[in-house]
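After the structure tokens below, expect a handful of questions from me.
With one protein chain held back, the other chains of the complex are shown just where they sit.
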Amino acid sequence: MNVRIGWRLGSFAVGAVFIATWQVLANAHLISPVYLPGPDRTWGALVRGFASGTFPDQLWNTVQRMLVGWLLASLAGIVIGACIGLSRPARAYLGPTLEFLRPLPASAVVPLGIVLFGLSDNMVLSVIAFGALWPTLLATVHGFAAVEPCLYEVSRALGMSRLAVIWKIALPSSLPDILAGMRLSLTVSLILAVVGEMLASRPGLGSGILIAARTFHAPDLYAGVVLLGVLGYLTAQGLFAVEARLLRWRLHQR
Amino acid sequence: MKRAAAVLRGAVFPLALIAIAQIAAMAVRLQSDTLASPAAVLAAGAGAFADGSILIATAQTLGNAFGGLALGGSAGLICGVLLGSSIVADRLMEFSVESLRPIPSVALIPVSMLTFGFGFRMEIAIVAFAAFWPVLILTRSAVSGVDAGLLDVARVLRLGPLARTVKIILPAALPRIFVAFRLAAGIALTVAVTVEVSTNPLGLGYNMMLAEQSLHPDLMLAYLLWIGIVGWALNFTINAAQRRFFGRSVQVRPVA
Partner (left out) sequence: MVPQTQPLITFDRVSMTLGGTPVLTDIDLRIDAGDFVCVVGPSGCGKTTLLRLLGGLLEPTAGEVRYAGKRITEPRADIAVMFQDYGRALLPWRTVSGNVSLALEALGVPKDVRPERIAAVLATVGLSDKADRFPIELSGGMQQRLQIARCLAQRPQVLLMDEPFGALDAMTRQTLQDEVLSIVAASGATVFFVTHDLEEAVYLGNRVIGLLPHPGRIASDVNVALSRPRNQLMTREDPEFARLRRHLFDFIKDADA
């Protein structure tokens, strides 16, 4: 236990060294302070942004978009994915189309979104939902298609109804895949929220940092980036915690 | 015979969709700023091929994607080998890695824009950042997962660290490192297109935005379709290469 804390502190120390190096580089003015603010100015901008209420507002907007889009997409992805995954004909007919759509960059539908919804909040939300749909949907299809066949036999031997089989066997069996897909969908949601905000100029962290860059307010820009990193970290950790709770029947290996 | 049947079955759905869209467009005599019939999309696409614009854009996007992949991937590979080989290094770097990793690559678009302006360097920088992490994480786990028996062999033969890395660790970890690059390649293409869609005025993403802004939905959809094809072709080629070189020993579902 003490050893672990020791290593933790060690890694914080290494991190602190990196930050100190950053400060030294910034102070040396090797790169103009217009482009590279030091950690001190970044911190200052962070504090100012929170004190003035700018960052909380932007954070709230971005988080709201991201989560709403993600939840809608996940729900749709699970339902549609379950239907497709449980039906062999559906998999045969729709599979290739899904495989074609899998490598499609989610941001490629942004122009289509603009065409359909204009530069609005709806556009950003729809693009987020559409982009976040696919990882969860594909993972769900895989999960439902890969249920251990022996368990289906067990359910037949026990005379379980179709609904009971889906709810008690297929769904829990697919849960690890579904959660992995949802994790990916969350990452996509964050990315598309930022991109959408930048393009549609909707208030949020994305548009915030873009404006900061355009007006050469580098400390605000870097502060915003740090905030986005923190947001990414917290959401990922949150999902990991949920996953660990729901999947504690698996023994985790590194 | 079975393969052919499977392909045909898979084609039914998309072909049916396209046919319905075409018939609907013709029935309604579609003349709009927002939608286009499949025939118009194909025509616009053909036109863009004819005048070379789509090919130039593809070269730009792929060039940026591969440039970033090469840069970020090689850095990720080296760091991954280091962190995978040395528990000390891995533990000490934990905080730094876990702090920088969650930063979404798109958040760095304004930073890169500020530093490099518009153009190739800006995009390659962001792609490199995005490609670095999956390669780092997966290489690290591939290297640390090398069979302990092989490492014992290295010790018994008294191989120095460089020889051990090159002759034992890298070959043993190669299949999984390949998977890492496969994943990173997809990410590289996606990030490149994202950068072009949001800010950078070159490549497929930009051309698509341009078509949308100039009210050419047929051209825009043609670009969208082409991006899908390029993404699919890239994935397909890498999968084929993986099967060719590594056989069925590396069937990793690209889900997580």
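Each chain gets a letter, A and B, in the order it is written, and its residues are counted from 1.
Throughout what follows, contacts are C-beta pairs under 8 Å (C-beta built on N, C-alpha and C of every residue); 3 or more make two chains touch, one makes a residue touch a chain.
Here the structure is a predicted model, which means the values were calculated and not measured.
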item: Omitted chain - touching chains that are shown; value: A
item: Touching residue (missing chain; options A:Val3, A:Leu30 or A:Ala157); value: A:Ala157
item: Contact with the hidden chain (one of A:Ile169, A:Ile211 or A:Val230); value: A:Ile169
item: Hidden partner interface residues of subunit A, rising order; value: 148, 150-151, 153-160, 164, 168-169, 172-173, 175, 247, 249-251
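What we mean here is this: only the chains that are shown with their structure count from here on.
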item: Centre distance in Å when subunit A and subunit B are each reduced to the mean of their C-alpha atoms; value: 17
item: Contact footprint of subunit A on subunit B as seen in their complex; value: 6-7, 9-14, 33-35, 91-96, 98-100, 102-111, 113-115, 141, 186, 189-190, 193-194, 197-199, 205, 208-209, 211-212, 217, 220-221, 224, 227-228, 231-232, 234-235, 253-256
item: Contact footprint of subunit B on subunit A as seen in their complex; value: 7-8, 10-15, 18, 35, 92-97, 99-112, 114-116, 135, 138-139, 142, 177, 180-181, 183-184, 187, 190-191, 194-195, 198-199, 205-206, 209-210, 212-214, 216, 218, 221-222, 224-225, 228-233, 236, 254
